[in-house]
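First, the structure itself, so that you have it in front of you.
A single protein chain has been omitted from the complex, and every remaining protein chain is retained in its original position.
Naming follows writing order (A, B and C), and every chain is counted from residue 1.
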Amino acid sequence: MAIRVRMFASLQEKWRIDQIEVEPCGLETVADVWRNVTGEALPPHVLSAVNMDYASPATPVKDEDEVAFFPPVTGG
Amino acid sequence: MAIRVRMFASLQEKWRIDQIEVEPCGLETVADVWRNVTGEALPPHVLSAVNMDYASPATPVKDEDEVAFFPPVTGG
Amino acid sequence: MRVVLSSRPFDPWQSVQAFQAGSLQRGSYGATAVFVGTMRDFNEGETVDSLYLQHYPGMTERELERILRDARARWAFLDAMIEHRVGGIDPGEPIVVVGVWSAHRKEAFEACRWIMEALKSRAPFWKKESGPGGERWVERNTPG
Partner (left out) sequence: MRVVLSSRPFDPWQSVQAFQAGSLQRGSYGATAVFVGTMRDFNEGETVDSLYLQHYPGMTERELERILRDARARWAFLDAMIEHRVGGIDPGEPIVVVGVWSAHRKEAFEACRWIMEALKSRAPFWKKESGPGGERWVERNTPG
């Protein structure tokens, strides 16, 4: 029973988190997951995805979801 | 002493003129050259060039110029 | 900048690659925009068996070079090329390739498209299509 949390790029280095699992209890939204993992409020420039779909801070999360956080993308 | 007149594409076939030379005397403009060669007024959709630069019906012509007439271009 | 008129079939991807290898400094360009126009076997609802592309030798090259110079006066790109077929063309064969190399993508995209529109409206080429109904001069280009 867990939510998988992933971080990429500068967030991965800043928080030293590539991939961790967190208990889903008490976590209702993407913003809740971020606060649980970092102890801080989700900054507006951080992008998120739930199960590989772009999400917003208010997107609901549930057990076994994969929640990812990353900075603005810079491909191409 | 001559003006060289060239036609391209459908004009070349219609007037059966690829390249001819005409006497420059009395020919002051591109429109004059067309009238001299065809006996008709220069139609508005016919494009022209003098010495390989796009011209207008009123562009002056002189001895040894090359004057070309052609339909709208369709390259590319 | 390079303009080539070719009376024989060419591979546009090879032309672009060869121009790039010969004219551009590796690491200097971040963006390349290329357009290739190819002869279809079908146009305006009719089968096309072959195409004849007439041009005005001398003026055509000059006009294509002018188009590249005009484009370079508008956009800060590094280099550009045009290769265009003349004479008889079969379906599936490339007619034109335009390539633009620049530091950033905006210039490459905009200049490449502008060059193609300028070529379509200014460069002295004329297409004659042959199909089951005979031959006909194409009267005007489709708008861009």
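In this section, a residue touches a chain if its C-beta (ideal position, glycine included) is under 8 Å from a C-beta of that chain, and two chains touch if they have at least 3 such contacts.
Fair warning: this is a prediction, and the values are worked out from it, not measured in the lab.
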| item | value |
| --- | --- |
| Touching partners, among the displayed chains, of the absent chain | A, C |
| For chain A, the residues touching the chain missing from this view | 6, 8-10, 13, 49, 52, 54, 68, 70-76 |
| Interface with the unshown chain - residue positions in chain C | 11, 13-14, 16-17, 26-42, 91-92, 103-106, 108-109, 112-113, 116, 142-144 |
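What we mean here is this: only the chains that are shown with their structure count from here on.
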| item | value |
| --- | --- |
| Inter-centroid spacing, chain C versus chain B (mean Cα positions, whole Å) | 26 |
| Whole-Å gap between the CA centroids of chain A and chain B | 72 |
| Chain A: positions in contact with at least two other chains | none |
